[in-house]
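Only one protein chain is missing; all other protein chains are in place.
Entry: chain A
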Amino acid sequence: MSDRKWRPRPAIALPSRRRGAHYTVRDLLTESLNGVSAKPSRLVISVVGTLVGIGALVMTIGLGQTAAGQVATRFDSVAATHLEVQPATASGADGKDHPTASIPADALDRVTRLAGVEAAAALAKVSFEARITAVPVNDPSSTAAVPPPIVAVSGDLLAAVGGAVSGRMFDRGHEERVDRVAVLGAGAAQALGIENAASSPSIFIDEHAFTVVGILESSEIEPGLVDSVIVPLATAQRDLRAGPADTLALRIAVGAASTVSHQAPIALAPNAPDGFTAAAPPTGAELHGDVQGDLDLVFFMIGLITLVAGGLGIANVTMLSISERRSEIGLRRALGATRRQIAAQFMTESLVVGTLGGLIGAAVGVLTVVIVSLAQGWTPVLDLGLVLGSTVSGGLVGLAAGCFPAVRAARVEPADALRDS
């Protein structure tokens, strides 16, 4: 043993309330990190739940953003080369929106004259509830359950909205002769049991027989057309009580969007151009967006549930570790720890575990997004805020999970805890 003299405290006065160092944040962090890492198996178990939950959330949100990024790219090119002109609407006395102008019959001639307009088509939805069948019998059971919508069209539809037709599209001649011809959207054709237009099959819209000249396989700008029956506008006005066109679809030269959207309303109504609005068409992605949205919600819910389970996991493991570490708690109290310091330590341990789960989870989520994007040929869209936010969320889950165990740890009576060893 050393021969140095032991130096007892001078026998004066108790120590003042605050003197010298005190339990610092650094002490707290060091002790918590030590506590967490003391048992790696315990650490792994308590991290996994949060990791999976955060990972699922980051993956869902990241993939959603990435997919939205691809849609936005497409939307940009659509917006650059397509316009839709529609009558402006105002809400009427009945609370519904009514158009404040109507598209004139010679609208196509007027807009195609504008510089920058490459193709134009006029469209009208036929609100007349027609029965549509492929056979001329009055057998209600043979009709499609929900008849496909009828869209009346004039002008160069294919050029204006893009798309592919097998067979052919009806043309100006059909329109001028007011022929009963139809082009079926692929979806509508399937619903009516028609496979192709090669044999010029007929369909019956009410009692009128229409010759099917083509099938619209796809449309970039108006995906809704694929499920519709398309007929010439003049024919629809004569036979199906169609009104004037309600939409002009334009394909325009790149860079002409702003001039055309300014000039088209003037061309249609020189005295009241405010009666029309011109805008980029809504993308078909919205239709798919709903489906995507449902899927996102499912993953999001799975992520949330896993996260809650992860939180419960942390709480559970922390509770277990508290009963294992009772004597440590007793020792710390004997060494002068207050109840609050004990609580703070277990809260911090839980926070560390949660943050760790959040961090690794975010990394796993990001990795998944990158891998999926590469496989799909997408450009991954990764939001730094998402990564930071999910790490913080992990920490919050940890904090929440740590509350109850921390209170339990603080309540441990040191005298009891030191007795059992």
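As a working rule, contacts are C-beta pairs under 8 Å (C-beta built on N, C-alpha and C of every residue); 3 or more make two chains touch, one makes a residue touch a chain; residues count from 1.
Convention: contacts and distances are computed from a predicted model.
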Notebook entry, point to check: For the chain that is missing from this picture, which UniProt protein name fits: "Rieske (2Fe-2S) protein", "2-oxoglutarate oxidoreductase, beta subunit", "Putative ABC transport system ATP-binding protein" or "Acyl-CoA dehydrogenase"?
Noted result: "Putative ABC transport system ATP-binding protein"
Next item on the list: Determine which one of A:Arg110, A:Arg251 or A:Arg333 touches the chain that has been left out.
Entry: A:Arg333
Item checked: Positions on chain A contacted by the hidden chain, ascending -> 1-2, 4-9, 11, 14-15, 17, 19-24, 26-27, 31, 34, 38-39, 327-328, 330-339, 341, 413-415, 418-419, 421
